[in-house]
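The full complex has more chains than appear here; those shown keep their coordinates.
To keep things simple, chains are lettered A, B and C as they appear, and every chain counts its residues starting from 1.
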Amino acid sequence: MRILVVNPVGAKIWDEKDEKYLRRFARIDTSIKVLSLKDGPSSLETFQSMVSVCPGIIQLVKSVDNNYDAIVINCFGDPCIEAIREVVNVPVLGPGETSMMIASLLGHKFSVISPTRKTAVQVELHARALGIEHRLASVVELDIAVLDLERDVEKTVKAVVKASEKAVQDGAEVIVLGCTGLAYMADEIRKRLNVPLIEPASLALKMAESFVDLRLKHSKVALYGS
Amino acid sequence: MRILVVNPVGAKIWDEKDEKYLRRFARIDTSIKVLSLKDGPSSLETFQSMVSVCPGIIQLVKSVDNNYDAIVINCFGDPCIEAIREVVNVPVLGPGETSMMIASLLGHKFSVISPTRKTAVQVELHARALGIEHRLASVVELDIAVLDLERDVEKTVKAVVKASEKAVQDGAEVIVLGCTGLAYMADEIRKRLNVPLIEPASLALKMAESFVDLRLKHSKVALYGS
Amino acid sequence: MRILVVNPVGAKIWDEKDEKYLRRFARIDTSIKVLSLKDGPSSLETFQSMVSVCPGIIQLVKSVDNNYDAIVINCFGDPCIEAIREVVNVPVLGPGETSMMIASLLGHKFSVISPTRKTAVQVELHARALGIEHRLASVVELDIAVLDLERDVEKTVKAVVKASEKAVQDGAEVIVLGCTGLAYMADEIRKRLNVPLIEPASLALKMAESFVDLRLKHSKVALYGS
């Protein structure tokens, strides 16, 4: 099984690290390829940044479509995932929507930990568009810009733990990391929490494997039809 | 007052006609400029087509921002309207969201008449993201592709009237034309209906004028912040 | 264009002031007439007070219906607006419902600043009846009775600003003044806020003008049918 992971940013620096990280969760017979874009910003926090990378993502997936059994878009914002589903014929997984649906299977309500107030609002809107807003306890912001998350890992881990504790007060029984840039810190954060923690990139990978095994693909009858 | 109307397609053929049409509804002291994109498809029915035009829209509005008091994106799908609001400092009106909100002021429920099943589903999703889905009676599809709407006007008018009658059976008390390409037919359709008909492009124009008069602009505190 | 503004209270003292205030926002060719009722309480904070003024409002609009192109009911509670729409054939605008729908076009969520806990609950119910409750971040009460709002303007302005700041904490990106008695203070409040402020009376006036220009009237097919 061959899975393409798209880092929808114009920076290659995380590709190798991500591949290694995701490798930990993949089945032995799954090959993972992480590709980023030629151009574009290093993080996607604004709608403008998503607009700027989407043509590149479409071009990329179109060009390699036949070589992969499934595609994971490695960003919690699930940028232009509907358009990607229109142009390819394999399952396309978004970490954001996948983790919000699966979190709903693990406890009464979940909260998402999000970098900033702006990204937090985007998550709220996303949950509502998905129709899963009744399971969302809250979105708790870290007040740390995406590219600053890696600057001081211990500080970020502490901020996520604190935000998660607030989330539990808001009614959350499950925590979702609202940025795939936090993936490397998931193990450390998990140790410090007494509720389940979903790391969306690894979850999307496993769902991709499952969809391939089950031969499930997106419906082309209307929403993702071309 | 200077209002920019963006035809978010790579075809100039409707620009002059649209300007003339909208002129009918504008105040005497409002100047209207309709601009289309250099490149892009002639209609926006897929997510892929929206992805392809959005960078051009952003570039356009950024380059002329200072010259206008408000911007109308002349497509019912309100393509990348969040990103546009991030990059400009004047009100940005989308015919889709504007007409769904205003329709809710004119009767118990409204229906949208949409070209195809695919565009109909997009409208349903849009209404839900807006949180106005409880006022939406139905989305009725014409089963006519956007670029075919103008091919045989009388046929299209009849199809819209028939779809509207179905919508009234679905509970609609107000009809919204779900494609700005139908604007020219609104007068004729209105004559044949006994419920109010909203033509979204002209409505968005009037809202733009009102926002300018009231000095209302989009909030930049989070969703449209940069 | 002739617009009738009904002050649905038994007190003329605000009529002239309101006319002057609204004149600021009207188009040059719009004539505005503000009329209040012969009898009735000076403010509408209870359901009982609304019951007491509604027959007078109906009688008034019926008697002058033909002389106006649109009617604005100048109270955030939109008293008996359904009945008014039944009996006249011109657009009838309510500041409450108009401002909640339009606020939804300016940011992710809005909050309403309301005089008392009782009026705050009425706004919550109103938002739900309108189906726009998912966009309502909160209703923040001032704990000042309507007729006391004008007693000490600076105190009231400060209270609204403080309440608005709480609203932003609740998730609001747009503030709606929940009483048309606050209209005169809108400019001063706006200066002290960094989010858009909707003053409902002026907004309703502009919407009335737009509806007349677009020849939009309420549907008479069922809800407002007679």
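Annotations for the structure displayed:
Rule of thumb we're sticking to: a residue touches a chain if its C-beta (ideal position, glycine included) is under 8 Å from a C-beta of that chain, and two chains touch if they have at least 3 such contacts.
No experiment lies behind these values; they were computed from the predicted model shown.
Of the identical protein chains in this complex, 3 are displayed in place, while the full assembly in this structure file contains 6 copies of the same sequence.
Operating definition for what follows: only the chains that are shown with their structure count from here on.
Ranked by C-beta contact pairs, the top interface belongs to chains B-C.
Superposition on CA atoms relates chain A and chain C by a rotation of 120 degrees, given as a multiple of 5. The pairing of chain B with chain C is characterised as same-residue: of all residue numbers used at this interface, over half are used by both copies. With centres defined as mean CA coordinates, chain B is found 32 Å away from chain A.
Centroids built from CA atoms put chain C at 43 Å from chain A. Taking the mean of the C-alpha atoms as each chain's centre, chain B and chain C sit 27 Å apart. With touch defined as above, residues shared between interfaces to two or more other chains in chain C number as follows: 108, 134, 173.
Taken in their complex, chain B has these residues touching chain C: 25, 27, 93, 97-98, 101-102, 104-108, 130-135, 168, 173-174, 194-196, 198-199, 202-203, 206-207, 209-210, 213-214, 216-219, 221-224. Those residues of chain A that touch chain C in the shared complex are 121, 124-125, 128, 133. Residues 46-48, 50-52, 54-55, 58, 80, 82-83, 86-87, 117-118, 120-122, 125, 128-129, 131, 221-223, 225-226 of chain B are the ones that touch chain A when the two sit in their complex.
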